[in-house]
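Here's a structure for you.
Every protein chain but one is kept in place in this view of the complex.
We just call them A and B in the order they show up, numbering each chain from 1.
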Amino acid sequence: MFLIFALITLVGAVALVLQRNLVVAGLCLVLSFMGVAGLFLLLLNPVAAALQIIVYSGAIVVLLLFVIMLLNEHQEEPAQKARPLQRWVSAAVILVLGAGVVKLVAGSPVLRRLGGGSAPAPPAMTLGGLGDALFSGHLLGFEVAGLLLLAAMVGAVALVKRDL
Amino acid sequence: MTSLTSILSGGLQGYVLVALLLFVIGLGAVLTRRSILVQFMGVELMLNAANVALLAFARFRGGDAQGTVFYLFIIAVAACEAAVGLALVVGLYRHRQTTDTDRADALKQ
Partner (left out) sequence: MLKLAWLIPVLPLLGAAFHGLLGRRLGKAAVTAVALGCMLVPLALAGLALSAVQAAPGRRIDLPYFEWMAAGSMHVPFGLVLDSLSSVMALVVTGIGTLIHLYSVGYMWEEEGYARYFCYLNLFVFFMLTLVLGSSLPLLFVGWEGVGLCSYLLIGYYFDTEVASAAGLKAFLFNRVGDLGMTMGMMALFAAFGTLTVGEILTRAGHLSPEAGFGVLTFATLMMFVGATGKSAQIPLYLWLPDAMAGPTPVSALIHAATMVTAGIYLICRLAPLFLLTPITLTAVAWVGGATALFAAVIGLFQRDIKKVLAYSTVSQLGYMFLGLGSAGFAAGFLHLFTHAWFKALLFLGAGSVIHAMHHQQDLFRMGGLKAKLPVTFWTMVIATLCIMGFPGTSGFFSKDEILFLAWHKSPALYAMGLLGAACTAFYMWRLMALAFWGEPRDHHAFDHAHESPATMTVPLAVLAVGALLAGLLGLPRIWGGSFAIEGWLEPALSYGRPFIEPSTEGGGAGLAWGLMALSTTVALAAGYIGFRIYRRGPAAEEAFALRFPALYRTLSSKFYVDEAVEACILAPARWGGNLLWKAFDVIIIDGIGVNLPGALTRAAGDVTVLAQTGRVRNYALGMAIGAVLLLWIFLK
């Protein structure tokens, strides 16, 4: 199961990078998010999976697609000037990073120790449990997040208004 | 168990690997694509990668709710960032009639 969701996530991501059409790219993003939601389920966290689908795929990607439609530019514009240096160096950096990451993860003793499946699986996350934790121990963070959302909203409106 | 088995069977190493690879791919989107919207998508991918890693560690270290709470905050931040960022994209489009970040080089020396 894990392998399936992991592949969905990664393939969606790769497809996103290689896609020319913006709308299709947005849909690939949705696919990737779905994969991630599946991974969350496997991590015994249905709350997170639900939130992932509701907020990320349902709200943020929708907003993104709104803007794409608004600007009405579905294809990426042809480049003003082909810049092979950037492209090739980026590719090199990505490959190096990728290889390094794999090597790191495979060779890390910490992860091996932590990932040793001797401990019994904890209980799945419940919404009640999350709510309890959120409103008791992390109340301040919750309030600040609310303020942050307010600020972002005001800011977004202010940036987009034509005249104040 | 060997690393490969651990990875392929959904152990911690597997999730961390997925997260890191997702992050790298997101970085690739930012570096390689010119359209600002695709770059934004890449940024979202990177955030998600962080989320995956976070929740994977939360589960394999006792499964308390702190991990998920933090995940919630990350979602909140991502939402704000999306709102403001897309507002900026609209603004850029209004000024330059383009969403190509390569054309937004007014700070060039």
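Simple rule for what comes next: a residue touches a chain if its C-beta (ideal position, glycine included) is under 8 Å from a C-beta of that chain, and two chains touch if they have at least 3 such contacts.
Here the structure is a predicted model, which is why all the values come from computation and not from measurement.
Chemist: With the full complex in mind, choose from A:Val93, A:Ala106, A:Ala124 or A:Val160 the residue touching the hidden chain.
Modeler: A:Val93
Chemist: Tell me which residue among A:Leu104, A:Leu127 or A:Val154 touches the hidden chain in the full complex.
Modeler: Of all options in A:Leu104, A:Leu127 or A:Val154, contact with the hidden chain holds for A:Leu104.
Chemist: Provide the residue numbers of subunit A that touch the chain removed from this figure.
Modeler: Against the missing chain, subunit A presents residues 86, 89-90, 93, 96-97, 100, 104.
Chemist: Could I get the residues of subunit B that touch the absent chain, sorted low to high?
Modeler: Residues of subunit B in contact with the hidden chain: 27, 30-31, 34, 39, 101-102, 104-109.
As a working rule, only the chains that are shown with their structure count from here on.
Chemist: Centre to centre, by mean C-alpha position, how many angstrom separate subunit A and subunit B?
Modeler: So the centroids are 5 Å from each other.
Chemist: Which residues of subunit B touch subunit A once you look at their complex with the stated criterion?
Modeler: Its residues touching subunit A are 1, 3-4, 6-18, 20-22, 24-29, 31-35, 37-38, 40-42, 44-45, 48, 51-52, 55-66, 68-69, 71-73, 75-84, 86-91, 93, 98-100, 102-103.
Chemist: In their complex, what parts of subunit A are in touch with subunit B?
Modeler: By the definition above, subunit A touches subunit B via 1-3, 6, 9-10, 13-14, 16-17, 22, 25-26, 29, 32-33, 36, 39-40, 42-45, 47-48, 51-52, 55-56, 59-60, 63-64, 67-68, 70-71, 73, 76-77, 79-81, 83, 86-87, 90-91, 93-94, 97-98, 101-102, 104-108, 111-112, 114-117, 119, 121-123, 125, 129-130, 132-134, 137-138, 141, 145, 148-149, 151-153, 155-157, 159-160.
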